[in-house]
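As structure tokens, the structure follows; a few thoughts come after it.
One protein chain is absent from this view; the other protein chains keep their places.
After this line comes chain A, so read on.
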């Protein structure tokens, strides 16, 4: 997102549009908060009480970690459906290695991150070298990890020392440490996307792989890096869950539905599912919207099954609002290439392939300059 700040050329309209993108997410978030606050006020509860704020922020942290990684992968026009299993696996490995002894914490964290990186590496290699669609590749690796988990673990396992549990339990004022960590990781990811060569290449490859390759980018590497980072951030979520639960659990990832919810959060945050456009901060906004909606429904004591109905409707409605804006907004991008502009404008229903393209050209140019 903030990549625009680095652009030296007179890219005036683009800068405005980019702000626009995160602005819509922000507006949606504010709208959700206002509605939530009003709803809670009607039953005499205060939305902005310190306890409630803490609940919301706590609810953001785990999904936030997963969604940050998912954003990177989706920007490459891939997907990661294996995250829930990586989350479960890392919570188990961490709890098993720690075994209640604080001295084992660094070792456990290291092993977890290495294992996750290897899983991500496998995902990335399968997607980029074997040319397997990311959906299928990560569905496959997810199933493989699931098979391993089901075979070797019957239930919760290991135990997490108190020192490590503090990470999930303490807070600075109303802000939990876990959320601060998540925001810090988000900042790192945003800087990675905005400031590093690989970050720019992730956008380029996601926008159009052919064009990226013809521009001299090794298209495999950004994809692999994104997958490795995604698995690592999922592992961080697993560590956090282990610290909250005090044990490792083989079902903690699947119960949370982190695969589909993280993808929904990313898309809610304005990232194109086809890759090439989007931002980390939008994703955080999407995660926050989820957290607020969930929190409001919990306080209102909505039936847990109805919650799913509301969640489903909110996802579709929010993305619908977002995409309808986006389609209009993106049209001028076709301007410089007049023929394309007419071609895609005319048959209203056929945006899907056309719109993926122009986004990449700009980030691609950016890349070449970098």
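In the analysis below, a residue touches a chain if its C-beta (ideal position, glycine included) is under 8 Å from a C-beta of that chain, and two chains touch if they have at least 3 such contacts; residues count from 1.
We take it that contacts and distances are computed from a predicted model.
Colleague: With one chain of the assembly withheld, which option in "Autoinducer 2 import system permease protein LsrD", "Heme/copper-type cytochrome/quinol oxidase subunit 3", "Pyruvate synthase subunit porA" or "Aspartyl/glutamyl-tRNA(Asn/Gln) amidotransferase subunit C" matches that chain's UniProt protein name?
Modeller: Missing chain, UniProt protein name: "Autoinducer 2 import system permease protein LsrD".
Colleague: Taking the entire complex into account, which one of A:90, A:178 or A:219 touches the absent chain?
Modeller: Hidden-chain contact among the options goes to A:219.
Colleague: Given the contact definition stated above, which residue among A:109, A:126, A:160 or A:247 touches the chain not shown here?
Modeller: Within the whole complex, the residue contacting the unshown chain is A:126.
Colleague: Contact with the hidden chain only, please: which chain A residues?
Modeller: 126, 129-133, 135-137, 139-144, 146-148, 150-151, 213-221, 260, 263-264, 267, 273-274, 303, 305-313, 315-316, 319-320, 323-324, 327, 343-344, 347, 349-354
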